[in-house]
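Before anything else, here's the structure in question.
Note that one protein chain of the assembly has been removed; the remaining protein chains are unaltered in position.
As written, the chains take the letters A and B, and residue 1 is the first residue of each chain.
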Amino acid sequence: MSAHNDSARDEVEPVDLSDPKLTRFEVYKEGLRRDDIEIIHYEPRFPKPGTKTEKRMERIVSGLFLLSGLFATLFVVAYIWWPWEYEGAATWQDPQTWYTPVLGFTLGFSLLFFAVGVLTWAKKLLPVEELVQDRHDGGSSTDDRKIAESTVDTIVEDMGLRRRPFLVKTALLAAAPLGLAAVAPLGALIKDPGDMYTVTGWNADKYNDGNPVGIMMKDGALVRPDMVSAGGQITVYPAIDHGATNQFPTAPVLLIHLREEDAEILRGNLYPMYQDVDALWGNFVAYSKICTHVGCPASLYEQQSQRLLCPCHQSQFNVVDNAAPVFGPATRHLPILPITVNDEGFFEAKSDFLVPPGPAFWNRPSLPEEDEK
Amino acid sequence: MAASAKRRRGWRKRLGALARFTGALVIVGGIYSVFSPSLYAQEAEDNAIDSEVVKGQELYDTSCISCHGDDGEGIEGRGPSLIGVGSAAVEFQVNTGRMPMAAQGAQAPASDYPVFTEEEAEWLGAYIEYLGGGSAVPDDLAALVENSDVAEGGELYRVNCSSCHGYAGGGGALSSGAHAPALTGVSDEEIYQAMLTGPQNMPVFADNELTPEQKADIIAYVQYVVNGDKDPGGVFSLGRYGPSTEGLAIFLVGMTALLLTTLWIAGKS
């Protein structure tokens, strides 16, 4: 086989297509010759037609097609008549839970049988063939290149691109703003981020007419100290309109009731800025629930090891040390919401967070006090 | 942490325990009992230490005392104080095979073969309750769960539980080797006890944070989603781990099947 090379094909003579004695195959081969293809090896899979093995192969393929049709029919039948509507908690004995599997099984196998049928046909019944075709890699012929070059030159000459440089320059000059004009409407998307990273739903002036913002649970119930037992925690939101919705993505807070001994440690570790505003109330501390890494809720509170874990990137925060990061990619503590209890016995926020909660952003001010111990 | 602080903590703990102990015994029916209805039951038992408590103490002194100390006061570095944890906590830990712990570790693993029978767990619970009160599972839990709101439970579950146990209750990893267990195959009582007492690293969800009705809602949701409903989307749920096992499946099942097919298609016949 290695004797074949590109020159072998040149030996094949063109045939005269008007010759009436040509067989179909000879005409066909002339087509191959014109496409620079040469047959290395070509023979029917079954040299003698109608042998037992050939018949057997045909039977297999047609069997596969019939099976495919059968499964397709089953699919349509199941699609229409199999009970499918969701009816509440169900076990594997309820037929509607099998609707999707039955669809997948029937359609899948219908397609697979047809596929194997076609593939078997191609592999076992088509003639064994090996052909070699000239690749004609590389560029065009020198003539073609020369002609193309002259053509382009003629076009350039006709337009006078070389003779009229001023025209070209003004066209380019105009095209630049025109291009800009094409993308300018995208500017409709631009919005001033404003204070969206720094002001949260706890801001009394912006969201509560200057009155301290109360603390509520998701269902709107205001939170009292006795609603959180030692070692417990609840997720709380600003008690304002839509305070517990996604409109205030940096507002959710984890209100933790520390055990006495843990609260003692936290009080010892508290950053000066939190000491100054007396951010804790009793043994209660309110940490922003939004991770300072990229903003998932860091809400896996481990009440024995006193860690808060963020499930997205495994940042870990030390609850008894201002929720300072102790592991993982986070770099900042979870801001504490300064809280107190009002005259009616409900929690309320003393102010907004002292530092922006949530993930860092490019123009986030780096306040020196947040690193102070 | 400095050694002195440690010592201070231990001392404080013991003093606190003593105070609570006497408080429970002496000021029965005081302000404390308003917040803890289960103490009404204990009121009667206080007069005559009944046999359950005695039996519980016997078990305690053989199996628990080495870590949790005399009279459940706890031993620093080995086991926490059990005063005030209540019978629910004890029954949860013992019935799920977490206690007694075989060896100190990041976390007590659950076991299918608890050391004590349920009856013995009850005795232990009674003893611990006798020591310091605490919380217990309401008797009408079944009725509460029966009349609960699954969707409400779902909302509560997602806010309070899914961060550790996962949306589908498959459990999850915590820091440094600890983990939140999967919720598959757990009983209503176990879920209730766990919420009520906050075993190990789990935060406490006492009746103040989640009312018994809300707890029942959560239980109903967990039982519906984790243990009740067959996955409608297929025969294999891929552990409901989400994209990680789905990614594995596309390579191990889809890609492998198709690579074998390419070998067959292009193979010499």
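In the analysis below, contacts are C-beta pairs under 8 Å (C-beta built on N, C-alpha and C of every residue); 3 or more make two chains touch, one makes a residue touch a chain.
FYI, contacts and distances are computed from a predicted model.
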| item | value |
| --- | --- |
| Missing subunit (named according to UniProt) among the choices "Cytochrome bc1 complex cytochrome b subunit", "Transport permease protein", "TonB-dependent receptor" or "Oxidoreductase molybdopterin-binding domain-containing protein" | "Cytochrome bc1 complex cytochrome b subunit" |
| Residue in contact with the excluded chain [from A:Gly214, A:Gly232 or A:Pro252] | A:Pro252 |
| Residue in contact with the excluded chain [from A:Gly88, A:Pro185 or A:Gly210] | A:Gly88 |
| Option touching the unshown chain, where A:Gly214, A:Gly231, A:Pro297 or A:Pro335 are the choices | A:Pro297 |
| Chain B residues that touch the omitted chain in the full complex | 106, 149-155, 158-159, 162-168, 170-177, 179-180, 221, 224-225, 231-238, 240-251, 253-255, 257-259, 261-263, 265-268 |
| Chain A residues that touch the omitted chain in the full complex | 1-6, 24-25, 31-32, 34-35, 37, 40-44, 46-49, 51-53, 79, 84-89, 99-105, 107-112, 114-119, 121-123, 126-135, 137-138, 189-193, 196-197, 218, 235, 237, 244-246, 248-250, 252, 289-290, 293-297, 299-300, 309, 311-316, 325, 327-332, 359-368 |
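Operating definition for what follows: only the chains that are shown with their structure count from here on.
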| item | value |
| --- | --- |
| Where chain A and chain B are represented by their mean Cα positions, the distance between them in whole Å | 36 |
| Residue numbers on chain A that touch chain B, as the complex places them | 86, 89-92, 94, 96-97, 99-101, 104, 119, 123-124, 218, 226-235, 256, 260-261, 265, 297, 299-305, 307, 309, 311, 314, 316, 327 |
| Interfacial residue positions of chain B with respect to chain A in the complex | 1, 5, 9, 12-13, 16, 35, 80, 155, 159-160, 163-164, 172, 174-176, 178, 180, 198, 200-206, 208-209, 224, 228-235, 264-265, 269 |
